[in-house]
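All protein chains but one are shown at their positions in the complex.
Showing subunit A:
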Amino acid sequence: MSIATGLETLVDQTISVITNDGRNIVGVLKGFDQATNIILDESHERVYSTKEGVQQLVLGLYIIRGDNISVVGELDEELDAHLDLSSLRAHPLKPVIH
């Protein structure tokens, strides 16, 4: 197997998860397994809409089942901190259709 295929490099880092139903959850990766089930700490959901800026809903400690995960992105915390989420508008992501 090739180098660092899993999510081990992202453990204890802030990540942004896009789920199959199009939700975006941001939190600190605490653990994962071979099915991409993940444990997120201090997580919050970012709700996108065209009418108002991005809303952040606090979720806390979350476990997401791997089946429901589309993308896991490493978040550049410094850049992310400078984001003006209140002025960011976008259509919510479409759900994954298999």
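Following the convention adopted for this analysis, contacts are C-beta pairs under 8 Å (C-beta built on N, C-alpha and C of every residue); 3 or more make two chains touch, one makes a residue touch a chain; residues count from 1.
Throughout what follows, contacts and distances are computed from a predicted model.
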{"item": "Name per UniProt, for the chain absent here [options: \"DNA primase large subunit\", \"Ribosomal protein S2\", \"Sm domain-containing protein\" or \"THIF-type NAD/FAD binding fold domain-containing protein\"]", "value": "\"Sm domain-containing protein\""}
{"item": "Contact set of subunit A toward the excluded chain (per top definition)", "value": "1-7, 10, 16, 18, 20, 22, 24, 36, 46, 48, 66-67, 69-76, 79-80, 82-83, 88, 90-91, 93-98"}
